[in-house]
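Handing you this structure, nothing more for now.
Apart from one protein chain that is not included, each protein chain of the complex appears where it belongs.
For clarity, chains are labelled A and B in written order, and residue numbers in each chain start from 1.
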Amino acid sequence: MNLFTTVFIMVRRDLILALRHKSELLTALFFFVIVVNLLPLGVGPDPKLLSKIAPGVLWIGALLATLLGLPRLFAHDYQDGSLEQLSLSPHSFTLIVLGKIMAHWLVAGLPVVLITPFLGIQFNLSGPIIAVMMATLLLGTPVLSLIGSIGAALTLGVRGGGVLLSLLILPLYIPVLIFGAGAAEAYRSGLDMSGYFWLLAALDILALFFAPWVSAVALKVALE
Amino acid sequence: MNLSVSNLSCQRGERLLFENISFELNPHQWCHVTGENGAGKTSLLRLCAGLTNPLSGLIKWGGIPLKEDTDRFHQDTLYLGHANALKEELSPLENLQLMSQLDGSPATEEAILTVLDRWGLLGREELPVRVLSAGQRRRVLLSRLTLKPCPLWILDEPFNALDRRAIQTLYELFNQHLEQGGLLLITSHQAIEMTDGMSVNL
Partner (left out) sequence: MNWFKYASPASFYPLAGKLIPYFAAITVVLLAIGLWISFFVAPTDFQQGEGYRIIFVHVPASWMSMFIYCVMAFWSALGLIFNTRLSGMMTQALAPTGALFAFLSLVTGSLWGKPMWGTWWVWDARLTSQLILFFLYLGYLALTSAIDDSRRRDKAGAILSLVGVVNVPIIYFSVIWWNTLHQGASVSMTKAPTMAHTMLMGMLIMALAFWGYTIAMGLKRVRCIILEREMSSEWIKKNAVE
């Protein structure tokens, strides 16, 4: 079976399914917008302070928004028996899982990246910093979906799965958070930030290589 | 190609379900797995489909242990379990298209419509599965028997929720499959109206 065909079939399948659930489709995005907008209400409207903490806030928001959809990543397919059938397909199960993760990113991660400029304006960020933020989010959010899929697979069908998932996954998100928010910080202090981008890219490659495979193994354990 | 099961034992949780089950299924043969509720019929079928690992024992397909050539085995098998494995948001047509793609033998729309017609589902191919009845869903699922050409069928209670006419269609498919050299491993709580089958009692 062709590598790309497998991934493509799954991405298309999950996107069609997501599109038929329009309410679910936009929850992650609205959640992100609301979380980020609550912050000024908590710390006060001082523009200087807000623009200083904005990168961190946007990243925390992105983390939580990704987390929101993760429990559902495999749950529907697990309940209706499709996951079992997918694991029996002659296509590689790892690639099938990769397709599902990519669809999750397209639904949960990409919209977050695209809405960032609007939130950046609210937080008084300058154009270049917004561009840096978008670039780091673009590099970082796929890692969130990839690592998250491992947690989703491990907690599949386990009681209290959603909360448990956050407990397992959030500590593993720390490097992405540090490098992602750090790049904007470095830019602001006039430091070289190429290192952050390389590190994020390295995390991307590492996660892309290992996470789908580990998730596939964990899912097979869950299906037993 | 034959399916051989030797000294199979299975544990569910901390409980031993069955021990030392052995049988061999050859082309043109069918096998009825019988037993009380909870005896492990579904577990045996899932083991044979390669979904779970046995506590001990070995399952071979064409002389090769399942775990050693899963790709080939998955190509050669169709396992239909209790769950319908249909996406509620998609229509029967879309579901079957998707499954045939994932089975590695993409079916044309025409072929799918022919099969749906045989199961009396023509005219419902565009409706979301959500609005179909249990029997209709079951029939959509069973359409895969025709769409995925493969020698080994492992069917868990396929007669559930089917009406008389659908049961008839299913028997026709079984006979045709066995004539062509297929193998059939089946559980059913009702008697199976076919001759010359072997049976495994748990």
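A few points about this structure:
By our rule, a contact is a pair of C-beta atoms (placed from the backbone, for glycine too) under 8 Å apart; a residue touches a chain by one contact, two chains touch by 3 or more.
It should be emphasised that the depicted structure is a prediction, and the values quoted were computed from it without experimental measurement.
Taking every chain of the complex into account, the absent chain touches A, B. Note that of A:22, A:48 or A:159, the residue touching the chain absent from this view is A:159. Contact with the chain not shown here comes from a single listed residue; of A:19, A:114, A:174 or A:205, that residue is A:174.
The missing chain, though absent from the display, is touched by one residue of B:13, B:63 or B:123; that residue is B:13. Looking at chain B, the residues touching the absent chain are 13-15. On the side of chain A, touch with the chain left out of the figure occurs at residues 150, 154-155, 158-161, 164, 167-168, 170-172, 174-175, 178-179, 182, 185-186, 199, 203, 210, 214, 217-218, 221-222, 224.
To be clear about the criterion, only the chains that are shown with their structure count from here on.
As a whole-number value, the distance joining the C-alpha centres of chain A and chain B reads 37 Å. Residue ranges on chain A touching chain B, taken from their complex, read 1, 9, 13, 16-17, 20-21, 79-82, 84-91, 96, 223-224. Of all the residues in chain B, the ones that touch chain A in their complex are 49-53, 71, 74-75, 77, 79, 81-90, 94, 98-99, 101-104.
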